[in-house]
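Complex shown without one protein chain; remaining protein chains in place.
Here is subunit A:
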């Protein structure tokens, strides 16, 4: 104890307090353990993995969770898909974030397109229904492009919100 006190006074005299600030008891204990046989019981080093749970709960998950159940629509306007798929010849799956896969595209600064992805089944029936619906909405025949390989549908013009509402009302 006297030795540790002597070391502490030396450190204070040297005047480098900010660099290595250790508690006096710890430095005294470690010094005592390294130099002589451990006489004090409090110098024993113990390992415990119980605190690792605080690290584990910080590690992020990889899977996207299922959305919580809302009564009706969520505050943002999001609606879940219908319990059973609608009895139509085509099916439009939700994206991995549980949204309707309709996206708007703008290329060359003035070319507006709407893209419907993740279509399964009869894509031509979907194209007919989309054309019919947009004719009621806008009053004109819009050009569409069906890609049977990637099962996507492109429509000229920005109709993202209208198509999303229409597909949500159908139950997709």
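Here is the rule we go by: contacts are C-beta pairs under 8 Å (C-beta built on N, C-alpha and C of every residue); 3 or more make two chains touch, one makes a residue touch a chain; residues count from 1.
Throughout what follows, contacts and distances are computed from a predicted model.
**Q** Out of "Serine palmitoyltransferase 1", "Cell division cycle associated 4", "Large ribosomal subunit protein uL4m" or "Transcription initiation factor TFIID subunit 6", what name does the UniProt record list for the absent chain?
**A** "Large ribosomal subunit protein uL4m"
**Q** If the hidden chain were put back, which of A:42, A:96, A:111 or A:140 would touch it?
**A** Reading the full complex, the residue touching the unseen chain is A:96.
**Q** Looking at the full complex, which residue from A:42, A:63, A:111 or A:140 touches the chain that isn't shown here?
**A** Selected residue, touching the omitted chain: A:63.
**Q** List the subunit A residues touching the unshown chain?
**A** 56, 59-64, 83-85, 91, 93, 96, 120, 149-151
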